[in-house]
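In this view, the complex is presented without one of its protein chains, the others remaining in place.
Chains: A, B and C, in written order; residue numbering restarts at 1 for each.
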Amino acid sequence: MNKFDVSVDTRLCKACGLCVLVCPKKVFELRDEDGKSVPVNALACIGCTQCYQICPDFAITVYKKEGALA
Amino acid sequence: MVNENDAEASFVPMSSAPDKWLRKEHLPHIWCPGCGIGTILRQVIEQFTKLGWKNDDVVFVTGIGCTGRASGYVNAQTLHTIHGRALPTATGIKMARPDMHVVAMLGDGDGVGIGGNHFIHAAKRNIGVTAIVVNNRIYGMTGGQVSPTTPQGSKSTTTPYGNVEPSMDVCKLALGAGATFVARVHTANPVYVGQIIGRALQHDGFAVVEVLSQCPTYFGRFNGMPDPVQMLQWFKENTFMAKSPEDEKEGKIPIGVFKDDKTTPELSKSYRNLWEA
Amino acid sequence: MAMRREVYIVGSGGQGVVLMGALLAEAYALKNWNVVQTVVYDAAQRGGLARAEVVMSDSEIYYPKVRKADVIVAFAADALPGARPKMDEHTVILADESLKDKNLEQYGTKLLFVPFERWAKEELHSSRVMNMVALGRVLKTLGDVSIDEVEQALKERFKGDLFKLNMAAVKIGLEASEF
Partner (left out) sequence: MNRIVMGDVACAMGAIDAGLRFYAGYPITPSSEIAETLSEMLPKHQGIYLQMEDEIGSIMAVIGASYAGFPAMTATSGPGFSLMQEAIGYAAMAEIPITIVNVMRAGPSTGLATQIGEGDLMQAIWGTHGDHPVAVFSPGNVREFYIYTQKALYWAEKLRMPTIVLADEVVGHMRQNVDFPEPIVIPERTLPNVPPEKYLPYATENGDVMPLPPLGKGYTWHVTGSAHTENGFPTIRPDKVKELLDRLNTKVQRHRNELIEYETFMLEDAETLVISFASMGRVSKGVVSELREQGYKVGLIRPFTMWPFFKDELSNIVSNVHPKKIVVPEINYGQLRLLVEWALKGFDIPVIGVNLVNGDLIPPEMIEEAILHG
């Protein structure tokens, strides 16, 4: 079971693609219709937050599972 | 393997900074796709969160230009002042209320162009203000004109044949004027940007963090790097860790903390010695 | 009829023109007269033109500058041509004796050369207090203020030896006989 999750607020995303650049696990893809980022592979997220740290649009949130035993 | 406690488990955001420090109702912000200002602002609010500061103890001051709009998005005491004058405004605030955390976020035009003299004198006074200079090396808001930090030879809407003038070095200027904390970072390494801003915010005196930032819309597009990814790549390849902005290495830009002087008295506190006398 | 005294002091920056005017005003203020002092000076702090105009009246002073001077004190001659409209046949010019060759006779008023600077230097070893010698001499000419009143004015400005020096200088001017 994955301990992390990631979401992109498409209202805020401006399709710059920096999350795609920095993600070591290829979590994101830019969708065809408007180039905005979609976490197509969120299950692969390792919680490194690089996407979160660089996203200039405050569009990305990385979640950590709490309450579960590690 | 499914854990039996999963029923009570929930996913929570890894950082509380956006909830606490952003005026989310004003997003999306006005900056272009791929602009570095948002990345830097993200790092600033992450540090506010780490330091445990209260929203109404932070006064966040900006001038005019792209970076000038940052104040509108921060959930603090915010002032969007006039062009080039964020630092004297911040100086007045800090002098009146030394207990406040006063942060000024400036662009390169704001900081060392129209506001250059204020920058020099804020450094000379060692006023307890953190100056984050977002250096995208161009005037973005007005459509891509040359700025004081545009590299010699670079194109802009007002240097169509390449910039004839040499560019200004923000860190050397800050050091020369007496700033007590001086550092340069770039947006290709946001976590390091955050670390250094965090040190600057805790510095008791005038702290300057120059953040090299990408403007893909103007600087990038005019100079062969229209994609922000290309610009970040350029920062990575053309910078090196150094101890001084005077250090040289294959024409690259020195990065790092160049000064961290904790002995020089901060002005808003030292002025109050006159009160006791 | 209201009493009005008008004194015009001209000199170079650094000769104590403004201070002299201020003390003159203060001495009269102690008598409960209204006083106004205005000054005009060049950009240069030392050596440039300096003028002080002092008006004292037992009623309200509207025009704060000198209209017809009762006394003009001249430490330097440069400003005198500009002061000509402020002179009439009653105006007394008290000029430092160093101005004897400056053709001050042309102004056609009561003209007296007084060795302000020489007395200050000879008797008090300080040419700096020539303005206080002149103050004494002006007070003597006007005749409204007693020595006690000047002394009080000086006491409010100077302490210790500085007071003694300045007071001694004023006395030289006040007690000078006509010559």
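Couple of notes before you dig in:
In the analysis below, a contact is a pair of C-beta atoms (placed from the backbone, for glycine too) under 8 Å apart; a residue touches a chain by one contact, two chains touch by 3 or more.
Here the structure is a predicted model, which means the values were calculated and not measured.
Although one chain is omitted from the display, it touches the following shown chains in the full assembly: B, C. Checked against the hidden chain, the listed residues B:G36, B:G65, B:P88 or B:G107 yield one contact partner: B:P88. Listed residues C:V40, C:L112 or C:A176: the one in touch with the omitted chain is C:V40. Annotation: of B:S10, B:N117 or B:Q152, B:N117 touches the absent chain (contact as defined above). Per the touch definition above, the residue from B:D19, B:D56, B:E165 or B:E237 contacting the chain not shown is B:D56. With the whole complex as reference, residues 23, 26, 55-57, 59, 61, 71-72, 75-82, 85, 87-97, 99-100, 117-118, 120-121, 271, 274-275, 277 of subunit B touch the missing chain.
By the touch definition given at the top, subunit C reaches the unshown chain through residues 22, 25-26, 29, 32, 34-43, 61-65, 67.
Throughout what follows, only the chains that are shown with their structure count from here on.
Averaged C-alpha coordinates give centres for subunit B and subunit C that are 61 Å from one another.
Work out the mean CA point of subunit A and of subunit C, and you get 85 Å between them.
Note on chain placement: the centre of subunit A and the centre of subunit B lie 25 Å apart, centres being C-alpha means.
Within subunit A, no positions touching two or more other chains are listed.
Contacts from subunit B toward subunit A in the complex involve residues 1-3, 5-6, 8-15, 18, 22, 24, 27-29, 31-39, 42-43, 46, 187, 190-191, 194, 216, 227-229, 232. Within the complex formed with subunit B, the residues of subunit A that make contact are 1, 5, 11-12, 14-18, 21, 47, 49-50, 52-58, 61-69.
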